[in-house]
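This report concerns only the one structure given below.
As you look at this complex, bear in mind that one protein chain is not there, while each of the others sits in place.
Entry: subunit A
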């Protein structure tokens, strides 16, 4: 990488911001259209209000110049608006104002405009903008649709759009809420479009006598219809409670509804305190407003590839969105309340910035910290050092706390965040880097609040992500956390969520760093082994046969030396076979010789590959024949053999549990074990490395293993589907080309080479008979969907067995879900906490894999539900959870 040395080139790649593009360096020339577009996009870089009239004049002048040069600049101007509105939603009120200005005739050329008779520039732009909206609508580009509606609503307030036609537009979105079987994602987005449009334009609608309750009722009815679904994705769990409203989190659509109700109650008096209206001071718009044409929200298009499983089940996965609960970390005087009009306006605007600028987290961080510029005066406390200002009642919030609360809220959305959680984690890092003194305290307070919520039922998956964020964040800031304040919690039960969190967070920190480094960051009270905060010993391998006094030491050493000497695989296999005899001659009667030999071989293989991930890959790749021999045990597929392999791995890496997950992943990749084997292992043996007390308990480590296996099974189906689709398309294309060429060849076959003609006709014949590749791909697809179903089925079985099996009563499972027991949780012992955690993982499994479970509901129920006990509170909760996840009546 020779350019590292050359100082003269260095600045070109430092940081992503000053990216200049190697191939574009000479393309700095901008066309007039590009300049025009850019001037609109950059509106407000200094002061939006000041810039507006100048920009309006510039645009008018540019348009006049363009007309003189041949054609108007309307398309370029509209594109600028379109980009501005959909990519910088915080500027929407200012774009509405700019458009209002463009409706006025030019001050110096009044005669000109009135004589040529063409409509005002603003009107032409609005008409053109509408066409763009129609395109977004046709594509169901929801984010863009929402921002356009906000824009139209502001334009309505500015008098540019007729309020009756805006109302009709909003109504066409509430129609979506009443569609039969509407997906939640679609309903939520349509509902938000209507709600936000009404929040912004409510005052003028009210004035014109429109009855807005229709819209509110439609949203309310829909929200109520999904109340039971909501209970499955609340970030703070109360297993006994059915209420859609919870204390520490707000659901997005419900919050919009609450804000709307508050607005209606006050006759939309709060709109002016919630949304910027830079157009408000303008004289009323004299001409007749633009009538928005009526629209229909097109139905969702699902591209069916017609691929089904052997049993005819629909194997296509339709990812479904769920109600979105945002965790609340601060009081209403610190951060806005999402359920109030002004709170909703601020918070949803920040959420939009976080979403839109995902492509560049550094710019996103900057824009978030600059956000107050676009809000109403007094929304946030002034920055330290800025001139004092009179606090605005019920506002004056803390910007940094609000941003961190919402970013973390986005990480903790269940079942999954919109973008990968690492995006939000990296975003928080950037925000901290920009303003450490103000953001640091907000992050610290958020951590303390979340830590506190661990005692009050913070969902286990949320806690998992909390630990993940915590460790990565600390890794970026010198692992500087004040652990001291959590020392008193060492007295809690070892399985209490707070203790689980500390242990997990430290384990994750160690993975990103190393044991001694992290140990050093802890106070003494937490360093001691009795505190059980850190892993007992330095993480590392544990070869059972190292000690000469241990049984089978000699046998293991003999195999190990062959592996170390890179002996050919077949010779090692021969030696492995002979070891069976050697050991069975000397072993005690009750020893399972096969298990012992397998454990020796697998551990020895891991031992020669224990120096690094790539050493491990090299070792198993070199000795795949040995592993295959062990897994198949002389020809017959043997589940015991595969469990022995997995057990040997878990035992070897018991002091470094993430290695267990990594090794399992590669054993599946090399097809030594199947995902279903790993799922089975999770429930049969996965408990051992977790140190659990109870028999039927499931924890975060088991979840990682389970998720690895299920994702592997699902990922294989995804690849197989893509392959089939691609091959089918290829075959169709070839066929079409062949037909076209044949047609062409008749006309001008003098030029065609005989070889080409031959090739095409062969392809044609192949297609008719289905190409062998396609046959193979279809066969693979059938095998892999079968495997997928087996893995899911084994998981459901596992949870049935742990929680509600007819033949194995689990008294605790019924106990911990009652309200009475929950309020008594300070007295819970290890087993009770473990059982509660098991319930939470079951819930997470159901919601996270719901799209897959829906495809196989029937056969999974036939296979597993028969094993469920007949009745009881645990059975009720189990079935209810299952029914919500699979979209059945609760």
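By definition in this document, a residue touches a chain if its C-beta (ideal position, glycine included) is under 8 Å from a C-beta of that chain, and two chains touch if they have at least 3 such contacts; residues count from 1.
Operating definition for what follows: contacts and distances are computed from a predicted model.
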Subject >> Protein name as given in UniProt for the chain not displayed, "LSM complex subunit LSM3", "Nuclear cap-binding protein subunit 2", "LAME_0H15060g1_1" or "Growth hormone-regulated TBC protein 1" >> reply: "Nuclear cap-binding protein subunit 2"
Original post:
For the full complex, which residue in A:35, A:131, A:517 or A:550 touches the chain that was left out?
Top reply: A:517
Original post:
Where the complex has a chain not shown, which of A:624, A:688 or A:739 is the residue touching it?
Top reply: A:624
Original post:
From the list A:396, A:783 or A:886, which touches the chain that is not on show?
Top reply: A:783
Subject >> Contacts of subunit A with the absent chain, listed as residue ranges >> reply: 1-5, 9, 12-13, 15-17, 19, 21-23, 37, 41, 83, 87-88, 356-363, 420-423, 425-426, 429, 468, 472, 475-476, 478, 508, 511-514, 516-517, 520, 568-570, 573-574, 611-615, 617-618, 621-622, 624-625, 628-629, 631-632, 635, 637, 658-659, 662, 665-666, 669-671, 708, 711-712, 714-716, 718-720, 776, 779-780, 783-784
